[in-house]
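Have a look at the structure below before the remarks.
All protein chains but one are shown at their positions in the complex.
Note that the chains are named A, B and C in the order they appear, and that numbering of residues resets to 1 at the start of each chain.
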Amino acid sequence: MITDINKSVKKHSLIFLITIFLFTLLITFLSEPFGINFISTSFVKVLGKTLCLCIAAIAMDVVWGYCGILSLGHFAFFGLGGYMIGMWLMYERTSIIVLNSLDGSQLPFTEIELQEAIGNQIFGVVGGTEIPLIWTFADNLYFQIIFVILIPGLLAFIFGWLAFRSRVTGVYLSILTQAMTLALSLYLFQNDSGLRGNNGLSGLQNIPHLENLSQSTISILFLWLSSIGLIFSFVIFNYIIQSKFGSVITAIRDNETRLRFFGYNVEIYKLFIFVITAIITGLAGAIYYPQAGIINPAEIAPIASIYLAVWVAIGGRGKLYGAILGAASVSLLSSWFTGGNAPNIPLGFFTIEWVNWWTVFLGIGFVAITIFSKGGLIGMLNTLLVKIK
Amino acid sequence: MKTLLEVDNVSISFDGFKAIKNLSFSIGYNELQAIIGPNGAGKTTFMDIITGQTKPDNGHILWGEKSIDLIRKTESEIALLGIGRKFQKPTVFENKTIIDNLILSQKKNRNPFKVLFQKNTNTDLISIDKILKDINLYKIKDRIAGEISHGQKQWLEIGMLLSQNPKLMLIDEPAAGMTPTERNQTVSILKNISKSSSIIVVEHDMEFVRNLNCRVTVLNEGSILSSGSIDFITQNEKVIEVYLGR
Amino acid sequence: MKYLLIILFSLLSFNSAFSEENFNNFLFKNSKLIINSSSKTVGTFLEKINVYDQNTVSRFLNLWKNKKLFYIKETKKIVLISKFDNKTYYAIDIFSNAKIGKMRKKDFKKIKPNSGVRAKISSALVNFQIFSNDTNKRINSINALEKKILPEHLKLLRKAFLLEEDDRLKIKIKKLLQFAILQHGADDNERINVLNELKTNISLEVRAVLSKLLRTSEIKVTKNIEDLNNLNIAQIIKPEVISKKQFGEAIKSFFYKEKLKLSVIDAYKIAQKNGFLDKRVSLNELKLILENNIVDNKILGIDIKEFNKNSKRIEVYNKLAKIKNLNIYRDETELLNDLKQLHFYKVYIEKNKYITNKTKQVLDSINFKVKFYKYLDLFIDGLSLSSIYFLGAIGLAITFGVMRVINMAHGEFIMMGAYTGYVVQLYITNHTLSLIIAFPLAFIITFIAGVIMERLVIKHLYKNPLDTLLATFGISIALQQLAKNIFGTQARPLTSPYWLDGSLIVNDDLSISYIRIAIFVLGVLFFLILLFVMKKTRFGLETRSVTQNPVMASNMGVNPEKINMLTFGFGSGIAGVAGVAIGLFSKVTSELGSEYIVQSFMTVVVGGVGSIWGTLAGASLIGFLQKFIEWFNPSNTLAAQTYMIIFIILFIQFRPKGLIALKGRAANDN
Partner (left out) sequence: MRLLITILFLCFSSLGFADGHKKPIKIGILHSLSGTMAISETTLKDTMLMLIEQQNKKGGILGRKIEPVVVDPASNWPLFAEKARELLTVQKVDVLFGCWTSVSRKSALPVLEELNGLLFYPVQYEGEESSKNVFYTGASPNQQAIPATDYYLEELDVKKFALLGTDYVYPRTTNKILKQYLIDKGIPESDIFVNYTPFGHSDWSKIVSDVVSLGADGKKVGVISTINGDANIGFYKELAAAGVKADDIPVVAFSVGEEELSGLDTTNLVGHLAAWNYFQSAESDLNSSFIKAWKAKMGNKRVTNDPMEAHVIGFNMYVKAVEKAGTTGVDAVRKAMYGIKVPNLTGGTAEMLPNHHLSKPVLIGEILENGQFDIISQTKEVPGDAWTDHLPESAVLKSDWKSLGCGMYNTKTNTCIQLKSNY
């Protein structure tokens, strides 16, 4: 495997790139603003968001499926990415509104008046008016984009450094990562956190300076952005896992003690993977939340990260395609069943309403897949293909 | 003869149980030594201490010409200094091919950022091929390590040690689960290696140790009972009592 | 006072000049006041009522207070109602008990005095009942007095104290009399005596009365410091510049409690109101004045575009002010200088300095004692939270600790236990009995569920504990939704038996609800039972042997499969029992379990895996820590939880194996 990396990397990446590109192109042609209006904007948004979830899923797959760190806190990074970009979106949009409303006054406004008005608009709902310190750079898109990378990366670095250094592994590490995301979400739930507490940041789908574009156009833009993000992260991760580095991290997964005796500083490798996946997850979040429209602390509750792991497990861990398949299928099915689209099944004495029963079947599905198909959906597909051949 | 490794007055206890008591031991360059002893004598703990997996309560472990104290070092640092270890139960990376296993352990820069862009040069592959031949696995080099026999795994692990190119190898029960022919092959492999690096073999099997024809140390209850040639120690009454007598 | 005299008069004379008939007429005239009573209007009505026969009035007031009265919609007549059949009712005269007529439900309406009105009625009843022959009535009137003592009650109480023969009542009256003297007494020596008597009493009532003596006025201001000499000064306040509230306040208040502060702006307002200083021009007013002086987009010849800075606005305004003879603008530091020549203070409403000092002294000594109870209370709070965590986590400690299986569905077993309790109560209405049945039943049901889960799912996944996490998470969400589909999303009641209602009241600052005591006892019981099971029984022995070395254990004739199954069932069963207990003090919903799962995991991890003692230690640490942090920052329990989790994350760094860790080789292979 390691022996012919380059060819393999290129082949995989190319196939993937073409598939996603064609897929996105197809959706664009089926969409409302650029095509035959077969697919609704709402579904385009769902697809765009799903692509972002796929990015998070492949990051999760690398950190868990390849490196063996079952992180139950990766959604914290996803959320942080969303918050960082959300701050700019919200501040900028509000300042445009405020500037318009101040236009009517006779004297030109002072900087303080502007800040107060913006603060009142953003923090009025949580009973405050002051703009907190952490919003210092919120008026600058470039800074906030840097934060999208920096903040999740920093959190991952600090947490990872602490955890790996003391050799917390396995189940313990999972619980610790869960505690991390719980602590972060509880912190953000406080109004004092300066990020609007439980309300979170909202109205993010209205992109400032793009007011003239309709949401259907914006949704296509973000679909493309998400696709590019997915391709970008796939190429990076595919390179990593196919390189010798990848061989090292799978060795960490299989037996990290053994690897230490070969002179590998396992902790640094883990930290590297933890941080890079956190950054990519954060970027995914930054593309996701402008499509979702609102981010709030409930998004990063521990359960979200568990779901992330479940997607990867269902799709098939240790295979990037698997993670994508898992994330896409579960989240799309979930959205379909809870959307009231699925026809109910009358059993005569009892009617199965999908809205009520979907979660039950989903849960049973997880169990079945973990027990019967270690390879997940992609593993099942492979066996099926082998049989057909 | 210059000493490569000197273990000086080392002790360790777990929950009040003294696993190693004031143990001192040394080995020179390109020397082959064997350690024997009954179950619970502290053989594995002894190896754990040298490789940094367990920190002793007191004592020193000095390494090489500069007499570096290994106690403060991590496992990976010790490994990088040139100590390789083979475990009692063969531990190879079962999901990887034999050749990938060897590439992984090959002595190269371990910096993650370097590893990310590391490529296999021709010389790398040639040296690996040589090792593959030495350990009799050349023909099946592309097989997954999890599928090969127990004895072959033992060899693979020794091969991985070779590929790591250490100055000292700690080898825990290399002959366990091997057929008599495989044992003989193992003996010759080890003897061959000892020409270029030092080896400490921990073994149960007296016959195997006899074939190695080297200095033998007998451990019992965490301290050294006797040390010398195999003929010398087999005549020691205490050794016969605690070890052979059973 | 007049009111009181009239009562006394009517009480002493025993001669009611007015008959029931008159009272009835009186009621009829005032029926509007009774029907639409408000605590604002009821006072005047109650004053007028005293002239009537006291028995009649007190009967009427009692009926009114207890919401027994009705009125006929058409005539507004106030009556009693009794049911005749499903559709018809009798209206009954309040006094004669005669049936006035049949009516339908539509025709009458209940009179519903609100609790404010009811309190006033009770207070009025005092005058009629404090000398009653009926002990119960006297008790009632004294209870009513506890709520509020008016000046006129002082005399009444003195008399009642002399007349009262029931010892227990006499003590109560004495207490009230003391309070009355303190608040309304005229003789300062007597009040000081009472203060000395109350020194050792730490009850909330005493503190309330003492604090009343220390009530202060609004902030006042004077120019002349000698003015203060003759006053009973409570506090002298220095105005200061206070920055606006900032985010991150939580952290600040974590370290110190805020004192009374007076901002410069507020102080200036007070001074201005009292005529000491001129009106201050605020930035907003300044802006308005400037706007009114715009001429051709210019103010004093300066283009308005330049007015985008406060400094510029102030500068130009001050120029304008000189021209137009307005007050010039001054910033806060300048205002502070103006204020320095003034003195802001609060005075006690009580005039006697000696009394206020004495009161402060007594209150301080009481508060010192109260503090002790507060800490004790905090400790007990921590203890009770710890027991809850312990109960939630102990089942997990067995499945996770012994088998290294992460059971994400553990919370759902807790939920199942709680629902079992609820279902049992549906069929057995005696709460004590139903609880006695619910505990073992919950154990059995969750035991079986645990065994089924182990057989069907966990068994296949022992080699990979992380996979069990996912599988059991699947079970968890399926069970949660299933519970929703069966029991609905509404919370279900799980009522504790009557003997668990209320609390053990040590004093006003230390009361422990019985349910928390019960949970603590249950926690201790669990702990002892588990210790016994693990240390003294065959099952425990075998479990421990399987934990330490499964291969060896199976060689010794222990069947690891059976042990695994039973251990899992046992752990789940305990979760079920814990569920009944948790359901008793919180609520039974399908999400009950998910609230405890993360905390339970942390408890087990912090405590150290594989040890019951460890779980105890972990639960105590987390429980006490959380209460301790909450105590620093009472208004923000969220912050407390965040800090606690961060602490735990850091804690794990230093003790990765938990508080009580298994040592040696066994601990290394996880």
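Everything that follows uses one rule, which is that a residue touches a chain if its C-beta (ideal position, glycine included) is under 8 Å from a C-beta of that chain, and two chains touch if they have at least 3 such contacts.
Every value quoted in this text rests on a predicted model; they were computed, and no experiment measured them.
Undergrad: List the neighbours, among the chains on screen, of the chain that has been left out.
TA: A, C
Undergrad: Of A:D61, A:E92, A:E113 or A:E299, which sits in contact with the chain we cannot see?
TA: A:E299
Undergrad: Which residue, C:N62, C:S132, C:T637 or C:Q653, contacts the hidden chain when the whole complex is considered?
TA: C:T637
Undergrad: Among C:R138, C:R191 or C:R207, single out the residue that touches the unshown chain.
TA: Residue touching the chain left out of view: C:R207.
Undergrad: Can you work out which residue in A:L141, A:V235, A:I268 or A:A342 touches the chain that's missing from view?
TA: Spelled out, the listed residue whose C-beta touches the missing chain is A:A342.
Undergrad: Which parts of chain A face the unshown chain closely enough to count as touching?
TA: So the residues of chain A touching the unseen chain are 19, 23, 38-43, 45-46, 49, 93-94, 97, 100-101, 104-105, 120-121, 124-127, 186, 189-191, 197-200, 202-203, 205-206, 215, 289, 292-296, 298-299, 325, 328-329, 332-333, 335-336, 338-343, 355-356, 359.
Undergrad: Which residues does chain C use to touch the chain missing from this display?
TA: Touch with the absent chain occurs at residues 38-40, 67, 109, 112-119, 147, 204, 207-209, 211-212, 260, 377-378, 381, 384-385, 388, 481, 484, 488-493, 495-496, 501-503, 505, 508-509, 511, 513-516, 585-589, 591, 595, 627, 630-631, 634-638, 641.
What we mean here is this: only the chains that are shown with their structure count from here on.
Undergrad: Quick one: chain B and chain C, Cα centre-to-centre, how many Å?
TA: Distance between chain centres: 67 Å.
Undergrad: At what distance in angstrom does the C-alpha mean of chain C lie from that of chain A?
TA: Centres of chain A and chain C (C-alpha means) sit 41 Å apart.
Undergrad: Taking the complex as given, what residues does chain A use to touch chain B?
TA: Those in contact with chain B are residues 1-3, 5, 240, 243-245, 247-248, 250-251, 254-255, 257-266, 268-269, 272.
Undergrad: Which residues, counting only chain A, touch chain C once they are in their complex?
TA: Its residues touching chain C are 70, 105-112, 128, 130, 132-133, 159, 162-163, 165-172, 174-176, 178-180, 182-183, 186-187, 189-194, 302-303, 306, 309-310, 313, 356-357, 359-367, 370-371.
Undergrad: What part of chain B is in contact with chain A in the complex they form?
TA: Those residues of chain B that touch chain A are 51, 53, 74-77, 79-80, 84-85, 87, 91, 93-97, 99-100, 103-105, 107, 110, 112, 115-120, 125, 160, 164.
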